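Quick notes on the structure that follows.
With one protein chain held back, the other chains of the complex are shown just where they sit.
Our next item is subunit A:
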Amino acid sequence: MLNRYPLWKYLLILIVLLVGIIYALPNLYPADPAVQISSTANGSALDQERLDRLTQALADEGIDVKKSELDGNSALIRLEEADQQIAARDTLDERLGDAYTVALNLADATPDWLAGLSAAPMKLGLDLQGGVHFLLQVDMDAAVQQRLEANASAVRDILRDERIRYRDTEIGDRTITFQFANEDDRNEARGLIADQFPDFDYANEEGDSGAALTMTFTEQAVQALQDYAINQNLTTIRNRVNELGVSEPLVQRQGPSRIVVELPGVQDTAAAKRIVGATANLEFRLEARSDTPDREIETLSFRNDEDRSAELMRDVIVTGDHVSSASRSFDQNNRPQVNINLDGTGGSMMSRATRSNIGRNMAVVFIEHKTRTRTVMEDGEEVEKREAYTERGIISLATIQSALSNRFRITGLDSSSEAADLALLLRSGSLAAPIYFAQERTIGPSLGAQNINQGILSVELGLLLVVLFMLARYKAFGIVANISLGLNLVLLVAAMSMLGATLTLPGIAGIVLTLGMAVDANVLIFERIREEIKAKMPAQQAIHAGFERAFTSIVDANITTLLVAVILFSIGTGPVKGFAVTLSLGILTSMFTAILVSRALINLTIGGRPLKKIWI
């Protein structure tokens, strides 16, 4: 019989719709604004009593607490009003002090039975939630330079140990060149180091006076270094972002040399940038002796006193990379200091160096890799040039009284916040390559809220207009199309929630656009049915023919839009990606609802019955 579906088809559609409704449901429960308290140091635990006192303190400040939950060493306090979030954090911060991190958060309000099915609401993009977005560029050239310098220093050590005399070292783009007095020294040196530094290609060069050896960093080694640098930077930035206590941060690689960082809810961008982008590190070096050859000496000035300087050895005993933990504290005069623990290797390097140098001075050097941009005229055009430079300054110079081990402290920092920052940076690890900010977006919370409201309003109005239009044009069949359209919206929301896609403002626009275009398939089918009826085909056959004949057109038309959406997804970033995702998902769900669901509705109501006339 015409226009009847077998039972299993109805059941299948029903199941898909049910699943869709369940997974779309969590979006009806908006997340609560909340503050999250977690302890940073060991031993400072939270208990119920303390939490009660904290909520009482909030109530005294006139902040409405919805609910507070204790979970092991952390607590979540849900608030009624989003604009009291910052006041609540400040109040708690004041009372809890350094041992705890208090962070703004958005707490899921999904009911337990839905959460049990691992249903969760859509994530909101930064443009809907407020926060900051950074695009960081990893400076690969600088990473290569740093590696070359480290290798040059290691080679110098070997040559010195073997008493091979060299005149000069020069570091180029990807090369290190050593000048030797004669060929014999050069050949001996080459024999020694070629095995130990396999990442280089070696070449002999004959100069006017003496002989030179050029080591060129191989292409594979550069590649490996770049991979290492970006992965190391990702880890480090993740560590740092976690220390900032942001809920649901995103740290992700983009392309060969970029990192995206998104921090929802963060308002203090200056602090976030200082921590994320900081490239500070420490070096421990011995002061030069009077008989140290010039080429091994570097003169550095003090950080807090430009006029004072000291002559230091070029070679570094230990760098901040060997720090296993660091914390800020104050000495008896209430000056800030940083307590440092070195890891095993670092500890033994430090004790070996200090044991044999008791009585000499050791300097702690603060290093910062920075970039500056200058605008220069090039071929009559203004071009931005970015150059990396390194700032080194001595923060302390003290006599080695006895052999140092893996635990010690450093003083000489300007302020307690500088000490805290330095401790954080040493803890989270240093960046393997300098980074700079290639893009930054800050979206205030008010704009986010406004975007959501306007977005929802336009979805509602758009839906209403389409529904009225379809009713006016297709009467009874319009009802069918409208039910399909509503279900399409539910399925689209469910699909986005299940895939963990992020909803952005262009994404909402994509939903609105999908609503307008989704009825297209129904329009095609219904117009076809009308035509067939005009051509005097009996009603049931007309319905059947309408669905059958419109099918190819629908598929052709949708596939091309889908292709374009995929291209958009691959070139777009952030919000525009969100648009591409909603558009593609919308196409898929609309094909399902317009073809299968509306057919099922028609079959169920009027299918298989003798019909004189249909109301279309």
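Heads up, the rule we're going with is that a residue touches a chain if its C-beta (ideal position, glycine included) is under 8 Å from a C-beta of that chain, and two chains touch if they have at least 3 such contacts; residues count from 1.
Quick note on the criterion: contacts and distances are computed from a predicted model.
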Hidden subunit of the complex - UniProt protein name among "(2Fe-2S)-binding protein", "NADH-quinone oxidoreductase subunit C", "ABC transporter sugar permease protein ycjO" or "Protein-export membrane protein SecF": "Protein-export membrane protein SecF"
Sole residue of A:L70, A:I171, A:V222 or A:L447 that reaches the chain not shown, by the stated touch rule: A:L447
Option from A:N239, A:S324 or A:S458 whose C-beta touches the chain left out: A:S458
Absent-chain interface as seen on subunit A, which is shown: 127, 135, 137, 269-270, 273, 373, 375, 384, 437-444, 446-447, 450-451, 454-455, 457-458, 461-462, 465-466, 469-470, 473, 505-506, 508-509, 512-513, 515-517, 519-520, 523-524, 527, 530-531, 551-553, 555-565, 567-568, 570-573, 575-576, 579-580, 583
